[in-house]
Every structure is written in C-alpha cells, then in structure tokens.
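For this view, one protein chain was removed and the others were kept in their places.
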Amino acid sequence: MTKFSETQLTEFNRLVARYPEGKQKSALLPVLHLAQDSFGGWLSSETMDYVAELLRIAPIEVYEVATFYSMYNLKPVGKYMFEVCQTGPCMLRGSDDIVAYIGEKLSIKPGETTADGLFTLKTVECLGACGYAPMMQLGKHYREHLTKEKVDAIIDECRKTAAANN
Amino acid sequence: MSEQPLFKVTIDNITIEVPAGTTILNAARKIGGDVAPPAMCYYSKLQGSGGKCRTCLVEVSKGSEKDPRPMPKLVASCRTTVMDGMEVKNITSPKVLDARAGVVEFLLLNHPLDCPVCDQAGECHLQDLSYEHGKEGTRYEFQRRTFKKHNIGPYIQLHMTRCILCYRCVFVADQLTAKREHGILDRGDHSEIATMIEKSLESDFIGNVIDVCPVGALTDKTFRFKNRVWFLKPMDAHRDCPTCSGKVTLWNRGDEVFRVTARKDEWGEVENTEDGKPAWICNTCRFEKKQTSDWVIEGPRMISRQSVISQGHYAGNIGMHKPNETFSAVHGGRQPKLMMDIHTASEVNKPNIELSLINGPAHSTDFNSKKD
Partner (left out) sequence: MGVKLLLEKAHVEGIRSYEVYRREGGYRSVEKAIKTMGPEAIVEEVKKSGLRGRGGAGFPAGMKWSFIAKPEGVPRHLVCNADESEPGTFKDRYLMEFIPHLLIEGLIVSSFALGSNNTYIYIRGEYAWIVDILEQAIGEAKANGFLGKNILGSGFDCEIHVQRGAGAYICGEETALIESLEGKRGNPRIKPPFPAIQGVWQRPTVVNNVETLAAVVPIINMGGEEYAKIGVGKSTGTKLMSACGNINKPGVYEIDMTISVEEFIYSDEYCGGIANGKRLKACIPGGSSVPILPANLLLKTAKGETRYMNYESLSDGGFATGSMMGSGGFIVLDEDQCVVKNTYTFARFYRHESCGQCSPCREGTGWMEKLLYRLEKGQGKSSDIDLLWDIQRKIEGNTICPLGDAAAWPVAAAIRHFRDEFEWHVTHAAEAQTRNFGLAHYADPIHVPTTV
C-alpha cells in the first residue's frame, strides 16, 4: 500500500505549511520529490493518485506536473542512476568519452538499466557544474572532473555499498 | 456598470472605436473580414485562452496617442489590449505575413496531413490557414512525431498527431466540467493530450471539446467516417433540454441526423444565447439525440461563404451569410482568395462520386480512389 509513514507525514505537513491557506497545491513539487524518495525511486500512477488525494487536487494536475519535470521517474530505475551531462561545456571537456566508457563497462546504452537492476545510464543536459566537467549526478550528489579511473572507482563503490546492504 | 471610455484604433488603415480593454484581435473582428487575424488558440468564450499559437501576431506601428513609439516585436493580438490612438498592421505588414507564414510552417511541421481521412476536413482551421498563408510543399525532411494511441472513451476520438496544443480543450474541461480528467502531459515537442491511466472523459459538458478543437484532434466518435461534412445539410434546431440550452446545429442527410454540434459563429466559435452566455451543449444532446423527431427544426443554418462546407448544398442564396469584405478596400481592390476547392486537395472527394447513389451512410472507403 502506498502510504507515507508518520515521519514522512510530518515532513509533508511541514512542506504544506510553507504556503498560504488554500494554496496547498504549491507543495506539489517538493511532495513529489518526497514521494519518489519514499516509494522506490519512481512515481507510479498509484503514488501520484495518493499525492493528489493528500493535496486535495485532481489526479491529472499531478500527472501534468510529474511528466513535465525531468527529475521525476515514471518508470522504475536502477539503484544507482548515472546521469551524465552532455551539454556544450561538458562536451568540450570530453563527456562523450565518459558516456561511451560507462556504456562499455556496464554493457548498456544511455537510457538503459543493467540486468541486475543496479545501474541506469542516462544522458542529461547541463546541471550547473560546467566548470568541473565532465560530471554526473549520482543520487543527491555530483561527481565531478570525471576520468575513466574515477568512473571505475565509482562503479566499484556502488557495487560494494549494494553488496553491504544485501 | 460605469461607462467604459472608447479608444480609437486603426487596423490596416481602417479606424474604429472600441471600449478600453478590448484586445486588438476583437477590435479587428469588429471590422471583420481579412483584417481579423487568424486565431488558432484564442477562444473568446474560454478564459485565459490565447497567446500560444502565434498565428495572430500583428505589428503595432504606433503604440498610442500618448506614447507613439512602435512596439519592438510583433505582438499576439489576442492578448494585447488596444490603446487610444494605436495603429496596427495586420495584412498590410510584410513582417506579419512573413512571421505568419513561419508559424503556419511550424504548425504543419509535424502535422500528418491526413486530411483525406480526417473528419474535420472542411471545417479545419489549420486547413484554412495553410491554404491562405502556407507555402507549397514542406522543407521538413525528418520523420513526423508519433504518439501512443489513447482511447478516451466511447464518444470522443483523440488523434494526437493532429493536435496543435492550443490548450482550448483543457480550458473547456477546467471551466465547463466539475473535474478535469485530461490535460497536457510531458513537455516541449513531446507534449500530448492525455490522461495517464486511460480514464474516459465523463462529464455532461465534455463533448464541447470537439467543438472548440480547431483541428481534427478531437472528433465525434459517433460520427466518425460516416460522412464528410460538406455533404451534410446543417440545420438549426432545438429541444427542451434539462441540462443545456438545447440550441444546436443538426447535420443531416435526408431525414437522418448524422451529427449534432453547437451553433458556431463566423469565427468558428460557439454562439451566445440571448442571455449572452455561450450556448455550450450537453453530451445527451450531442451524442444521444440522433432522430429528427428529437428536435424542433428551425431552418437551414447560416454558414460563412468562405467555408468549404457551404459548397455542398446551399449553393444558391439560401442560408448564405455574406462576410464583410474589407480585404479589397485595404488591398487596392484585390479580391479575397477563392474558397478552397476540396476536390483539388483531397483524394477522397472525387466529384464523380454522387453521394445519393451510395447505399446507407457513406464511409471514407467509399471515396477511396482505388474503388473509382
């Protein structure tokens, strides 16, 4: 069942309280982030309907927003999502090679997830780290000044954490 | 209400006075004819509509009497209000015609051009627009956009590839129905009209999305492929309806009602009833009442002479509504272009096919050239 826990509900209430009375819809973006983090890293129709109910808005208002913004995943994704920037400034510093290297190493193309469900490779547009290119986003944080060696180390690190958590 | 001051505005060299707060587009519509810019997204009866398609761009060559500076960019006439002494150029501005040709090209870029099999053919604003402003052929050499097919219920057919994202149907759902079930998903050139989980559109008034859709993206499923509009006789009719005004246009062939729509004015918008409210019609009137006996027939519908629909039946003077012809006045006597002859544009409308010889309702396959 898709339902927020007590602590998640407290956070939900904190988010809604930031806006004027009757403007609870304003909390939609942060609440969707909360829902995505709470329910497996993606937004199912069920999750979105639940958010609509909590915010007392029509489900379509949630779908419209969830599909507009690129950070909401509408399908399940790998446990570790490598979002590699490919826009001009990163391209100038070799982001294409990094994307190719990751793809080769994990045997996936951009947009795909490894068979074990551990890694997803995604190409994205500028993330505001152009001076530290090439770079990628991994979870909440950025990994910058990427080299092949760094990519190797990151993949190892992910595999280790995944193994430790199992 | 207090007296609204009147503003003088000159559009394509014709000066009129309109109440303050009037948009350039509505002022131009008062002049009428070709001075009125084409509007693919604005709909005067839908609050908040307009500004998106950019077909109605005009040049403001003089801002107002007080501040005569021209506006630096072309403006959307549907969302720009007039100022006293404003001077506007629409069809007299080469800049406008150039930009508009660009907009039309953009709108047609991903359009399937499947007019021969489209129910909207003959009433499609994009068809009219491309005929008047478009260029021959396309410079677009890439594959057109495709979408996953969505079934949105038993009454309304959605052809997403034809949608121009005018948002009119979204405003209808917002303003006419209790709960909006459909909207625009995704963004940019992948935006589409849909409900995430294929929810049927259930609301008494949702059928009006068909009447506001400027293209054939939303059509009447109960009518689909049964007939081409220009073979039908539009008749004004009414019934005593508990839900809506009951004032409609019936589209008949013989005694058979093929389709029921709201009554539309010369701008293709739903007409107002006497009380000044738009005569939206309910789903029951639109989809369920398909017997002539359900209706009190008032008489033939007046159809703008520029529409291809008028070609079909009232070729004489009956029911013909003469549009204001100002074009020649501002354009050195040049006559408006002819109305579109659908036979040259469409595969399926062979003049040699006589509708009355077809048994039962005509289907698009009846017009297929292979059967000639």
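First chain written, first letter: the chains are A and B, and each begins at residue 1.
Just so we're on the same page, a residue touches a chain if its C-beta (ideal position, glycine included) is under 8 Å from a C-beta of that chain, and two chains touch if they have at least 3 such contacts.
Predicted model, so just to flag it, every value in this text is computed and none were measured.
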Touch criterion as defined above, residue of A:Val65, A:Val99, A:Leu121 or A:Val151 at the omitted chain: A:Val65
Listed residues B:Val103, B:Val260 or B:Ala279, member touching the removed chain: B:Val103
Residues of chain B in contact with the chain not shown: 50-55, 57, 73-74, 76, 79, 98-99, 102-103, 105-107, 109-110, 139-140, 142, 164-165, 167, 184, 186-191
Contacts of chain A with the absent chain, listed as residue ranges: 18, 20, 23, 25-30, 32-33, 55, 57, 61, 64-65, 68-72, 86-89, 91-93, 125-133, 137, 140-141
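Methods note: only the chains that are shown with their structure count from here on.
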Chain A and chain B: spacing of chain centres that average the CA atoms, whole Å: 42
Partner chain A, residues of chain B touching it in the complex: 179-187, 195-197
Complex contacts: residues of chain A adjacent to chain B: 45, 48, 58-61, 63-64, 67-68
